[in-house]
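Yeah, one chain of the complex is gone here, protein chain that is, but the others are all in their spots.
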Amino acid sequence: MDYNWIETGLQLSRPELLIIGGTVAVIMLSIFKQLSRTFLFLCSCAILIGAGYITLLDIQSYTGQTILFKGAIGYDKFSLFFKMLFIAIAFITMLFSYPVIKNWTSGFVEFLSLLLCCTLGMIYMASSRTFLMMFLNLEFVSITSYIMAGLLRHNKKSIEASLKYIIYGAGSSGIMLFGMSFLYAITGSIDVYTVGNTLRHLDLPNSFYLITSILILAGFAYKMAIVPFHMWCPDVYEGAPTPVTAFFSTGPKIAGFAMMIRFVDGVFGKGSSPFEWQLIFIIVSVLSMLIGNLTALQQNNLKRLMAYSGIAHAGYMALIFLTFTQDSIGSLLFYSVIYSIMNLGAFITIIILEKYYNIDNIQSSAGFAYTNPFLAICLSIFMFSLVGLPPFAGFFSKLLVFMSVIKPLNYLTLFAILVAVITTVISLFYYVKIIGAMFLKQGGNFTITERVSLILNAPMAILALATVAIFITDWDWLFEFCKSCSL
Amino acid sequence: MSLNEILLNIIFYALALTGLFSSFMVATSTNMVRTAFSLLGVLFSFAGLYGLLRADFLFAAQILVYVGGILVLIIFAIMLTHKIANVNLSNESTSSSTVIAVVCILFAVLVFIALTLPEYIKINQRNKPLTEMIGNNLLSDSLLPFEILSVLLLACLIGAVYLARKEVKE
Amino acid sequence: MLWFTKYPVENLLILSSAVFCFGIYTIVTRKNAVSILMGVELVLNSVNLNFITFSQFVDNAGISGNMVAIFVIVLAAAEASVALAIILGIYQNFGRVDVDKLTSLRN
Partner (left out) sequence: MKEFIEHLYNELEFLEGLPFIIPFIIGSFILAFIIINFIAVFAGVCTYIERKVAARIQARVGPYMVGPHGILQWLADALKLLFKEDTVPEKADKLLFKLAPFIVFAGSFACWVALPLAPAFSPARLNIGILYIIAFGSSVILGILMAGWASSSKWALFGAMRSAAQIVSYEVPTGLTILAMLLITGTLDMHNTIAQINLDGTISGGQSQGLPFPLNYFSTNADNFSAGMFSWYIFRYPPFTFIAFIIIYICALAETNRVPFDIPEAESELVSGYHTEYSGMRFSFFFLSEYANMFVFSAIITTLFLGGWLPPFNITGSLLAPACGIILYMLVKGKTTDPANRFIAFCTGAGIGIFLGVLSGDKNYWFADYLGIQSLRFIEGLFWFFTKSFGLVILMMWLRWTIPRYRVDQLMELCWKKLTPLAFINLFCIGILEWLYK
């Protein structure tokens, strides 16, 4: 028997091995009562830093494509890019969640270990090549997410969010598998690229594509929070512990997109997705943009608002599946980097507001800017960037996606872009509503019990700075890099 | 058609009808416990179908994991989340004609697929038990999923224990 | 002819579709969280039946369908254990497990 493939696979998946080993080590170490929480936290951070460092080395040197573990995962720049991104997201989340979770009576170690596990699942989501791996890792991320949403198990909201999440999640992943079984029936393979190659030689009725696509999209759309499967989103975002919400709004969502890209690339190929598939995507993304933005207008709760904003952003991101060229994939990668920066930043501000000032909705934040101007300025930077206004990074990310979509100009893409621009204008209202409440209104006085922790302030400032800096300095290299990483 | 095939057909239809009826009961029964034990019928009949399809390992796994594991868990959950003095636990549902219509349309669409699909696939029944091949596959093609699954189960274990346990008094 | 065919692929597919629809119906209409979980199990079972059918009947399909089915079974068990833990948590907090009675998250 030839076992070289295992050796090669293990050599190229050192970050994953580090994360697995680290998770087990953190769980083991937590048995010893005399070890402080800070120590465990530092261990987890060290694991992520180590994994990130190895990935960084790999990503610089590696070009080309390898298939590891008998076709289970693809090892290429695309998967390395997402590996890096997810490790970064997990690291930032872990960093700013520490001030919140260190005071929990229970669930500290669970949070750390589940976050690490979830990161592992996301990494594998972005590199899976078979239906089996896709479903497995989707479930991996989902199951860890369910638990993380319910970590505050004596809090009614938290546990309720967890239940709603698992009901939607379990149902939609089952539906997805049902669709995949039809593709398997036609092609006799579970490898997406083999499936695609076989499908191209067959002359199947369009109705088959339509039905199968709708079924499969259920699972992906639920993870990406696009419209027909977005119902869990506001409730889970509101109920889950805020650091966890921050993580949900970036990590698993982007992982869903990464998996979707590989799936579409495998089954339909670049630039040639069938008309039905385009039609489905134009419907769901337009609906996402409309529903996300319009519902967000009526929201008062900050986390709910961010949930709807996230749905709208998923709609913008899903636009790229209309054309699905190398450019549009690159622009999606760029979008996901910028989106993570802005969203994580915005959630840090929400955490500070919640933890130190006890503010969780727009009304009660009236006049807050005079108490903590630094935070208010950071928040407005993130908000403006989320709208996509010029001096901030969000502008470019949106612009690039729109540009890459509009290239083969036809009435479909034109319609989609039109809706996207209009809803972007609409979104200005609710983002500005927050900023307006903080700066323009008079409000009560906000008392603070302790100084805002540096571990919250510093990442917030850095992310805000990054949002501005990417616009001002030469951002081309980042986009070029993203493009080189696209499939 | 030989006697052997007739026998297989009879078994198949008996199992299929049992599964159909039981799943109908799961969807509509108004008694919580009856619902759970209807699920038992579905699981057993499906296990039988797997056996008929020569997926013998799946047959055992279905009974072992689903019947011996999941269903017992479900029944425990029912018992732990109700006042169990009453045998006739009601199991309400909010059915509306819209839902029924949508599900019927879904069913029609799926039946359409089921009837057209076999035209596009080459049908050729394999009559070999697969247990050994499954074992080999778990160490070659499915090695990575298998290992990931173990990490997933670890995460599940941590999470489920954390969520379900009683608070430890210190 | 559907009755007494030599290869009842269609029949198996129709059966799995029916069970799938019952599962979806259960998930959508049931109030009790445990019942909803049973609906999920129905859906996963129908998926399994599909995969195994194709794995056995479709030429050159290999045994990957069986592998998927095995993983689905294990994942269903994992998911069920987490779901039931969450349901217990719901019971401790709300005193009941009806989904329509959970109203702490409403705008």
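The first chain written gets the first letter, and so on, giving A, B and C; residue counts start at 1 in each chain.
Note that in this section a residue touches a chain if its C-beta (ideal position, glycine included) is under 8 Å from a C-beta of that chain, and two chains touch if they have at least 3 such contacts.
Since this is a predicted model, take the numbers as computed values, not measurements.
Though it is not drawn, the left-out chain touches B in the full complex. Interface residues of subunit B facing the missing partner chain: 2-4, 7, 31, 33-34, 37, 40, 56-57, 59-61, 63-64, 67-69, 71-72, 75-76, 79, 84-85, 87-88, 129, 131.
Here, only the chains that are shown with their structure count from here on.
Subunit A and subunit B have Cα centroids separated by 32 Å. Put simply, the C-alpha centre of subunit A and that of subunit C have 27 angstrom between them. Centroids of subunit B and subunit C (each the mean of its C-alpha atoms) stand 6 Å apart.
In subunit B, 110, 113, 117, 121, 141-142, 145, 149, 152, 156, 159-160, 162-163 are the positions where the chain touches two or more neighbouring chains simultaneously.
For subunit C, residues touching at least two other chains, in rising order: 20, 23-24, 37, 39, 54, 58-60, 64, 67, 71, 75, 78, 82, 86-87, 89-90.
Residues 20, 23-24, 27, 33, 36-37, 39-40, 43-44, 46-47, 50-51, 54, 58-62, 64-65, 67-68, 71-72, 75, 78-79, 82-83, 86-87, 89-90, 92-94, 99, 102, 104-105, 107 of subunit C are the ones touching subunit A in the complex. Residues of subunit B touching subunit A in their complex: 109-110, 112-113, 116-117, 120-121, 140-145, 148-149, 151-152, 154-156, 158-160, 162-163, 167-168.
Taken together, the subunit A residues at the contact with subunit B in this complex read 6, 9, 20, 23-24, 27, 68-73, 106-107, 110, 113-114, 117, 120-121, 124, 132-133, 136-137, 139-140, 143-144, 146-147, 150-151, 153, 159, 162, 182, 185-186, 188, 202, 204-205, 207-208, 211.
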